Structures are given as C-alpha cells and as structure tokens.
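Every protein chain of the complex appears in place save one, which is left out.
Letters A, B and C name the chains as they come in the text, with residue numbers starting at 1 for each one.
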C-alpha cells in the first residue's frame, strides 16, 4: 500500500519549526510502513533571507513571507503553525476554513477570546473531517504515557497531590537579551503561557480531570533587558509563575514555573501522590519514571525507577532501538506528529493522546483565570465553557 | 576546669523527649571538654506508668505527673518542654518566671497570643541572664549551616526563589489512627504548624530576611480517623498546607507540606536560586548539599554535591568522626542542645544560630496569618510586631 | 557552495544499519550547510525479502544480497559495514582496495590477524586519500568529549584510576534466544568484544594513553540457549568479562562487562580519578557529566553534575536545540558519521576524534590478549605492534 502524500505548509522557521520539520522527515522511515508521506511544500517566515535559507536547508519546495499564500496553496493539506503566539489565531482560522488540518504551537493563543474563535473554527472544520492539534509535545514522552496508564489503571488510588516545578535559568542573568516572549503583546504572558501551559495540559492528560479554580502569583524580577539595538526594552510579562489549582477530582495541584531558577538547565519535576501510590518524573532524565505502590510487601516498598526504554513500558520502543537505548528531547515531537499524521490518514481521533483545540482552549481558560488571579490575588473559578 | 552542673527538668517523654535526653547524654563526651554537665533531674508526663518507666530508662533522678513540681525544684536550672503544643505556654512562662532557662519544642505555641505571652516572659527573663530556645533543630544540620554561610558570603547574589517541599506519607492511609496532632485544640494546626513551621524558620535562618505577606491553602483530605477506642475522631486540622511568602528581600518563597504524599518517607527538599548561584538540600540525604555557582567556568558549571562530612564544610565534624562518615537525624538535636548549653555556660547569645523565643514568635506570626489566609483565600500581611 | 555527493553502500540492515542510515539522512539538514550530500545508493543483506523491504524503507536506490556488487559499483564512494563480525574483514579490505572510504562496526574484526590485514589495507589506501573509521560511537557523546577536554587540560592531574562497568540484563534470562553474538565463530568473543571493546576504546580516547598489559576473567553463565528451531544452541562466548589493564601512564584500569546484570537496562558507568580531580559518567544519563576538582575552595568541593546541553560544554549543541534540551542514544552515531563525512570532504584527519583502523587494531590487540589471559589466568603484555 502506497502512503498518501500530504503537503505541509510550515509557518515559522525557528526552534519549533526545526523540531517539527525534523519530525516530518523522520516519521516515514522510523514508523515504517507509514500510511502518510509528508511533503514539505512551503515554509513561511518574516525575514526573507532567513526563510529562503531555511527552505533550502530542509528542502521545502518553496518559501514565502506571506502565510496567506500557504492557505491558498492546494498542495498543502496540513498547516503547521510554529510562529510566535501573536501569529497563531488568524492563520489557524484561515487554514481551518480552507479545509486544512492544523497544528499550532502552545499556548494556543494570546488570550481566551482568540482561543475561543480558534476552537470554534476547528469545531466547524471537524464536520469535514479536519484534524487539529495543539503541540503539547510532552504528552508523547514515553514515561508520561506510562504514567497516564498507571494512573488510569487505578494504581495510585484517590489522587491527593499533583506537583509541577518547571525551572530554568535562562533569564537569571539580567543581561540576557530581550525577545518576543518577554513582550505581552506578542506572547500573551511569560512563563505562565510558555511553561505552566505545559504543566496544565499534562495535569489534564495524566489525571483525566479538570481544574475548578486557580490561584496565581506571577512576578517579574527583571523588568527591562537589553534589546537588539542596544536600548533597554521593558519586560511586561512574568519571569516566574506560581499556581494553585483545585481539581475536579478533589486533589490539590501546585504548579511552579520560573526562568530565573539559577542552577537548573531544564528541570521539570512532576510528582503525583494518591492513596495507593505515587509517581515522579523529571524531564532532564526523561527516559525514567519513578513509581511507588503500596501493593508491594511492606518491607520492600520504595520508589522504583522504571527505565522507560523497554517495549513493555514504552509505546514507541518497537519503532526505535533495541532495549535499553534512550531517546532525547526531539523524539517527543516526532511521536506527536506521527500520531497526528496517522489520525489524519485513518480518521482516528486526535484525543485523548494528542491535545486538540478543545484541550488548548481548556488550558487557555486556566491561563486567563491565572492572569486575573495574579492581578487580584484570590481564587478564580474556571468557567468550563460548554464546548459542544 | 570542672564543668558546671545544670539540672534538667524534662516535660514530655515521647519522640522529642527521647531525642533531647539522648542529646544531653552524649554532649559531654562528644564535645569534650564541655563546660556544662547536664544532670537529668526530673521528667514529667501525664501517664504515671509510662513516665516512671521513662525515668528509669534514661536515669532521671525523679519523675512526676505535675510539671509544677519541676518549676518548684531548685535543682533544675533548665526546663525542657517537649510536650504537646497545648502544654507549651503556661509551663514555659512559669519556668521563665522561676528563673529557669527554657527550651520549647516547635511550634512554640497554640496561637499568636500565647506566643506573645511566652516571648514577653522570655524577654523579661533575659534581664537576669536567662536563655531560651525554640527547638528548630534543622538549623543545626551541618549542610544547612553551610548553606547559610554560602548565602551570607554572597555566593547566591540577589535571591529570587526559596522553595520548600516537606512531604511525608504517614497519613496517606485513611486508617492511620487519630492522635493529638490531628486535633486543633491540642495542636493549633496540622502540617502547617508541624512541618511548615520548620520551613518558615529555616527560610529566616538561611536568608536572614523576613516575611512580608503570606497566602495559604490548607486542606484536610481525611476528615476522620479511628480513635483509640474504636470510635471515629474528627480531624479538624490540615493534612496539607501550601504557602506563598513575599519576602522582605524581594524573593518569592513557596512552601508545601503534606502528610499524604504517598511514596515519600521523609522528603524535605529546600531549593534556593539567586542571581549568582543556587542551592539544594534534601533531608533524607542530610549529609549532602547541592551548590551551583556562576563563577565556575561556563563549560564546567553544574550543581555540585558537597558531602558535608569534612571539617572544612561542617562546623561539627571535628567532634565526631574522621572524614567521610555521615551523621543521622538524631545529631541535629545534639548540635542544637550543645549550642544552648554552651550559651548558658558562656553567656553567649543563642541567636543567630539557635532559634530564640523571638524567632519562635516570628514564625508564629506567619502561621497565624496563614490560618487567616487559608480561611479567606487572599494575601495577608505580616505585622512584624515590634519585639523591642 | 553545493555539497559534494557521496554514494553510500551499506552492508547490514539490522540495529546498526538503521542507526547509520538514520544518521546519513539527518546530517545534511542538522549540520547545515554541510559539505557532503550522502546518497543512499545500495544496501546489502543476506535475506532477500528483508533487504528489499529495508531498501524501500530507507529509500536506498538498490539492494543486493552480494556485497561484491557494492564494491564494484562506482556510484558508491563510502562503504559502511554494519554486518556481523564475521563479515567485517573481507568486504572492508575489498572496499579499501577499490578506493572506497570505509566504516566498520566494532569490534573491527574476529581476531587480531584479521584486524592486522584490515589495518594494512587501510594504511595503504590512505596514500590515495581514503578515510577509515571504526564505529566507536561513544567517542561522540558530548559529555565524553567534554571529559576528554577536561583531562587534556590537566584538570585531573596524574591519573590514578579508570573504571568502567558496562552492565546489561539482556541475557540474565536463561531463555533469552540464541543469536550470532553468542557464537564465537561469528562474533569472535562475547561481551568482551561487544561491550568491553567500547570501554577499551573510550579509555584510550579519554586518557590518551596506551595499555601495557591485561588480565582477564571471562565467564559463561548460561552455556546453551534456545535456537531458532526450538533446539538448544551451545553458547561458546562469555556472558561476563572482567579486565584489569596496566596503562602506560601508570594508572590502573578496571573494566567490567556483563549481560547478566539483572536490574540494569543499560548502565555504563565510567569513573576516572586523578591527583587533582575526578570524573564520572553513566550512559543512561548521557547528557550529564560529573566532575570534581580540588581547585574549588575546600568547603565547597563536590562532584558537580554538568548538564552537557549547553553550547559552552557541548561541541555539537549549536547544531541541535536551544539550551537545556537533551539528546538521546541515536545522536552519538550522527555526530560520528558527521565527523567522518566532513573529514572525507575536507581531507581532515579522522583521528583523534574518530577511531581509525589503527585505533580498532589497538583495541583488538587488547581483546586478543584478554582472550589469552582469560584462558591462562595471568597478566599478558600488549605487543604494541609498530603501526608505521
């Protein structure tokens, strides 16, 4: 059976553009035989010289500085939006209206109003079989897939605590340069949207529960940074964001994100405690999952380190290498886009393994409430807008 | 020079009574030559049979069920109160008035009003040379002493974050029996006073800063537990307590304490990030301190694990064993009481190494504010009552 | 500048064939602009159906079951031998004689005589600019490159100890099936050649010293295993191999390799101690390097964990992802083949970063001596055959 060709139109050629493009190149031979053949049709970015070079690098068939060209291009069936947050909404809606499957980087939108419009467009497009994905790539970490399975099987019992600490040191130096993520107009928020959005999504993914209320404490430690022209640019988003979440299942969740956590290159610690067991994960040791169960004999109970490199534990292991060989950061994107392409080919649902625009909207509800709470300093209930 | 004898009167014979008594027995030969000879004069507890046996066990010269007897006993110069929280206030004040040096377990009091009365009594007694101590033993973990030194020397620069997670699983089993710490009347609060009090104190000790405002989220997961007579006893204190603290130095502090953290026997993680470096500590690996400094060459920067078993790093190492031999939990109490006895003998100040009743009061201010915030759900400013 | 095309002929389509092919596909866009364009011309294997499917999977232009066809094919400039050990020698020599650059998987040969012939063929081919590589991929782990740099800069002083423990549990189950690596005729040796060869090579790479003498203890715990037809096949190579090495620099090296190390998926621990510092590495946490230096202040000395994800520490970081994003196992092969292709394009030396056939021969000298020692049980001197 020959794979079906799907043309890719990529908006953005930076960090995420590279990660997604790499995935499209690898999927056909890693997941062989694979039902989809992604064709790199077009790439779009603001800077003409850069986008031209990027197209040459990855062998996109053409490049453009106008995303509307990609919307109009019939050879493109999949529109992948890895641009900055301010360029998510309109292009995605246009692509959905044009009948293209759409991928968008997280957070989905600058604000809840945008997210709602995007969700509505996606919902309508679904009628015609269109698929949509918010690129919450950590849902595709094999260790976290295993965590979800363990929780779903009831091994943790009643959930008491969910704890996330996403800690980087990238901005701890006050002379680290200004860029778009530090500007509210272009980013919507700071580490709340950039890092805590991941924590919110993975919480929903792992626990299969919703968030009822949020308390937030956002803070900007360094309020201006050197700009590209030697000037000082004001930073109007938070360097650090603390959240408390009341969950529908009765558990307490504490989320902490910071980019001034000196000493930590990329620490993302997730810990879950229930009545029957516990789990712990840390992204920089992403091939490992810690698991504790009260069902072990009392004298043998302890957090066990599962090396999620074995086919019994790791949904994707059979496609990669023999036992014991670990994956890296790039592979989570590959798994995610493999899932999305396969769903397009087979008609299967993107949810619950991938995050849809509905999931992106749910996350945005919490972000929006967190911004309100951060301003006012009290608990803010989540609306749970009806999504059908 | 012969050591001066000081008679000890011990209130309480449980966990802490044992830990303190053990310390009094070991100090003279470990810190030899030591200026004080503690004499175990009397021990007091509620249950006659138990207290009698405990007296025999540790060779206290006498026992009683009435603490007032110890206050009246002139052979007792040091009154050590390791009883439950509801028995802290009156006995300590009486002992101070009777001219005895006083040690009290943490949290200092049931509430801020009691703490204030205790502080006032201690402050007055100071005029006569009386010493007082709140038993925040973790100030005497060698690794945390080293942490304080590193911070005081400026190696962390401007402090951005203080993070504490004190996580136990003792109460994760709903059938774990009721005891006094689960009763507000006798304990004042739950894990807030029991565990987060340690975090509040160690924050003040390490950072040498104060707390300006607190936000709290306290929760009781299991609201009744089996009592001693087979009945169900209501639990009216929190199993889990989350705190956010705004610090005078501008840093953000997040404190989490739980006794339903299944999988964690005793995890107490403390992490501090500043503009120039970072520190991390975990109580179950109490002989280790993690330290990161930006002053290392860029390609060699990393969290280093300092084994705080060497005399260069460990203030007490020379008294114990040769290099490389670790201490355990009991030794923090020994260091603390060694300090207190030495202060009595030499007239030196208990602060800043030991926590005085002023420190205990400062901690209680935060606890009290946290209870208010937990009820109301917003930031509560700390008064910083003038302490002289 | 257009990249120069080099045709690849791949012998073998299993684990390593996949790893190498993946590398050839990724190099041009990851290391962009890259001077070489590898073309997947032909792939060869024993099983017709399998090799045909593999060719389709990776898009090799043709397939064959006769490696001589590839030697004869002028479109192939690079011959990559990832076949089993018994198929290394003749094809490599033929390819070298035909003027092709040659890559061969480790260990280089079945025995020292073969290795010598291969080395001689490579040495002669060098005259015409031919490059050769033994695929010791762990030389290209960024953390181990950093380790080499630290040692070369003298940060460890005089070297005392090199320790390697390469521990897997793949064969701990007596019912794990027989395959070619368990047969001396096809593999030459067991874990000695499969795992300890890596340790021998990385020792030479890191310390830049040679091995003077070897003592070996090889053991087969499970001497027969189920074969493909339900029969029992005798295992005539070792499951576990212990080596002691006397190094030219005066250090002691201890190497341990086992495939019956139950509990360890892939533990490869390397530790080095010198007069001025120490290093430690563990493959399953391959983005981390531990480093200790006596030049730190005494109270701050400790093993630091360098996250080798930053461009200052990691030679390849700038090609991959922003700070803090870790690599996985596959990337070491990519780095290795990038280096080899670049050396072909630029005429630069493969050594010292890559292992040449001279390095492969040096390793084989130790393996051969280890087999002798393992039989006889005493120290066996290494000849250090003059290599020109």
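Here is the rule we go by: a contact is a pair of C-beta atoms (placed from the backbone, for glycine too) under 8 Å apart; a residue touches a chain by one contact, two chains touch by 3 or more.
Quick caveat, the model's predicted, so the values are computed rather than measured.
Asks: Which chains here touch the chain that is missing from view?
Replies: Among the chains that are shown, those touched by the missing chain are A, B, C.
Asks: Among C:30, C:44, C:76 or C:261, which residue is in touch with the absent chain?
Replies: In the complete complex, the chain left out is touched by residue C:261.
Asks: Which of these, A:97, A:304, A:318 or A:376, touches the one chain of the complex that we don't see?
Replies: Residue touching the absent chain, from the options given: A:304.
Asks: Write down which of C:75, C:117, C:184 or C:294 is the residue touching the left-out chain.
Replies: Checking the options C:75, C:117, C:184 or C:294, the one contacting the hidden chain is C:294.
Asks: Spell out, residue by residue, where the missing chain touches chain A.
Replies: Residue positions of chain A that touch the missing chain: 146, 149-150, 289, 291-293, 296, 298-307, 310, 312-313.
Asks: Pick out the residues on chain B that sit against the missing chain.
Replies: Where chain B meets the chain not shown: residues 15, 18-19, 21-22, 25-26, 29-30, 32-33, 57-59, 168, 170, 265-266, 284-287, 307, 309-310, 320-331.
Asks: Go through chain C and note every residue touching the omitted chain.
Replies: 156, 160-161, 163, 165, 167, 169, 172-174, 215, 217, 219, 221, 240, 242, 244, 250, 252, 254, 256, 258, 260-264, 271, 273-280, 290, 292, 294, 303, 377-379
Please note the rule applied: only the chains that are shown with their structure count from here on.
Asks: If you take the chains that touch chain A and keep only those that also touch chain B, what is left?
Replies: C
Asks: Of all the other chains, whose mean CA position lies farthest from chain B?
Replies: C
Asks: Of the chains shown, whose Cα mean is nearest the mean of all protein Cα atoms?
Replies: A
Asks: Taking the mean of the C-alpha atoms as each chain's centre, how many Å separate chain A from chain B?
Replies: Each chain reduced to its C-alpha mean, chain A and chain B end up 42 Å apart.
Asks: What's the distance between the Cα centroids of chain B and chain C, rounded to whole Å?
Replies: So the centre of chain B lies 55 Å away from the centre of chain C.
Asks: Send over the residues of chain A in touch with two or more other chains.
Replies: If we look for residues of chain A contacting two or more partner chains, we find none.
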